[in-house]
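Only a single protein chain was left out; the remaining protein chains are all shown in position.
Order as written gives the chain letters A and B; numbering starts at 1 within each chain.
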Amino acid sequence: MKINREILTTAGILIIIAVTPLIFHENSYTMHLLIMSMIWAVAATAWDLLLGYGGIFNLAQVGFFAIGAYATGMASIHLGISPWMGLLLGAVASGLAGVLIGLPCLRLKGIYVALMTLAFFEVIGPLIVVGINLGTGGKAGLFPIPPFRLGSYVFNTDELLPWYYLCLILLAICLFITYKLIHSMLGLSFTALRDSEPFAQSLGINRFKSALVVTAIAAAMTGLIGAFYAHYVVVISPRMLGLDMFLFLLIMIIFGGAARFPGPVIGAFVITFLDDMLRPLDSYRLLAFGALMVIMIMLLPNGLMGLVAKINIPLFGKRDTEAEMLNPDIPKTY
Amino acid sequence: MSLNDLIEILISGITIGLVYFLIAVGFSLIYGVSRVLHLSYGSFFTWGAYLAWIFAVKLNFNYFWVFVLVCPILYIMGMALERFVVRPLRKRDNFDFNVLLAGLGVALFLDYAAQAFFGARTKSLPSLLDGTIQIHDFVFSYQQLTMLAAAVVIAFALWFFLEKTRQGLALGAVAQDPVGARIVGVSLNKVYLLTFGISTILAGSAGILLAPRFFISPLGGWKFLIKALIIVVAGGLGSIRGTLYSAFLLGILEALVGWLFGLLWVMPFWFLALLLILLIKPHGLLGSTADH
Partner (left out) sequence: MILELKNVTKTFGKFAAVSDLNFSVNEGEIFGIAGPNGAGKTTLFNIISGFYRATGNIVFDNRKISHLGPDKINILGIARTFQIPLLFDSMTIYQNILVGSHFGGQGKSEVENRINEALSFFGLQELRAAAVANLKLLDKKLTMAAAAFATRPKLLLLDEPVAGLNPVEAELFVGLVKKLNREHGVTIIMIEHLMNILTEMSDRMMILNNGQKLIVGSPETVINDPETIECYLGNSHA
């Protein structure tokens, strides 16, 4: 792995997150916000993999988050499986759901993918409510989802540090997978399809296959962090499928920079804390976020990372070209 | 299921279908003409109802004046959206993606602006007309009948505009072939402005007509946007006749599913129906294959 700007930025972010509790570990509210930021960072990064890199307008990502959360929630409450297995189960269940929704949708053209996945997303909420006999908890939600255990230690709400570092490990794993994926041949196939779809096809690239694989991986990552979320917040309900989260994740991606890894991670932290600071504004807060979203798209389409890439910072080495930013690990030559 | 039940389901399905047609037709028109997936459409639906609430409840105008006053406001809002958000994006790469996200941003802005101004609690509009009428065993409210009449009038007016007026024909020309239309002297920017203006009026009017039945709330437009979306995709993106057919089809399905299993099952069934239609006809009932 060649050291480049993406790796430096990502490593920098992870180190800062790792040492932050030295200052804030006594402030449980800030710790909570940081944990939530990490959760959203994973979800936003996975979504960006589809929207930004894959050019796949999948709008059902929040649904996969809920599927991961409900998979582990239902299995650990009703079947008594360990929450650690639940994390895995959440990832697998969401990944499978991703394949199931991808099979009929991804053969369609871009705009139909957006419409179909949005419709699918809207169906999950009602399905959870009508599925009350299957143990979904219906409208009221599932409660209480058991915490993780490590030997005799039980994760609890008085001590957030264990949650914090567990979440950091999950974040690091997901960022590593994402980085590897972007710079794999699969990532190259998406660059090729975006540059010239006919030429890419004539050289043997199958859009459907590439799209299905990346959809499954993004869904699995989202399901994994959804499962963690379920154990962390103890209670889940169909309310998590509301618009707020849907739109907030999109704002995080746009703010950090779509297809500008690890932009969405930065977006997740900035927007989560900004949202908390603006809480006194009440309704005007979301109004402001709507305006921010439109303004970012109009004026800064590549987000924060797009802006940073334009500035030459000697510390980070020379400026990357567009091609290098997209596929730095794929050799330009031997 | 008795015969009377069946007739009742059918009547209710057709009524719902007409209402859904009203909601979806503006969305269909915008996509057909300008290829914009207009995700803030639902918010204009909400704003139409709120504007009507200001004039009808706060200022005590009657419905005739409400429409006369609200329509121009909606028209200007729609044109402003096209001019200041959509048009600048059209000149850049990734138009589809950016306009989709910008639409969501505008929706967020408008919905929470409504919440900030009008509060989170639902509001209601008075009925268009009070009273009921009985035909055989079936009772209709005047509200229901006026809504039906209004839907028919609006559908007819739209047909007349698109088929019989010069500007309407220009819209059709752009929908079929924007490059060709420009060559014969149609100004694309003017057509897009007009389309957004008219569609916004259609969204707002649907909001006003439905408000006496469904209440008005800041986020209420989303439910209808999603329904409009499914209807329009099932009917074939950009085909107004397809939108009409699928609105009736899904309206009757809704009445049937609601009667058999309860309203919660409606969305899952709609989604299944959509999947089925797209599996058989990948471009919807009457979708053209030309543009994809």
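What to note about this one:
By our rule, contacts are C-beta pairs under 8 Å (C-beta built on N, C-alpha and C of every residue); 3 or more make two chains touch, one makes a residue touch a chain.
This one's a predicted model, so the numbers in the text were calculated from it and none came from an experiment.
Within the whole complex, touches from the chain that is not shown fall on A. Of the options A:89, A:188 or A:268, the residue whose C-beta touches the omitted chain is A:188. Residue A:200 is the one among A:17, A:145 or A:200 that touches the chain missing from this view. Contact between chain A and the unshown chain involves residues 185, 188-189, 191-192, 195-196, 198-206, 321-323, 326-327, 330-334.
One rule holds in what follows: only the chains that are shown with their structure count from here on.
With centres taken as mean Cα positions, chain B sits 32 Å from chain A. Of all residues in chain A, those touching chain B in their complex are 51, 55, 57, 104, 107-112, 114-116, 118-120, 122-123, 126-127, 129-130, 243, 247, 250-251, 254, 258, 282-287, 289-294, 297-298, 301.
Residue ranges of chain B in contact with chain A, taken from their complex: 37, 85, 88-89, 92, 94, 96-98, 100-102, 104-113, 115-116, 120, 219, 222, 226, 229-230, 233, 237, 264-268, 270-271, 274-275, 278-279, 282, 292.
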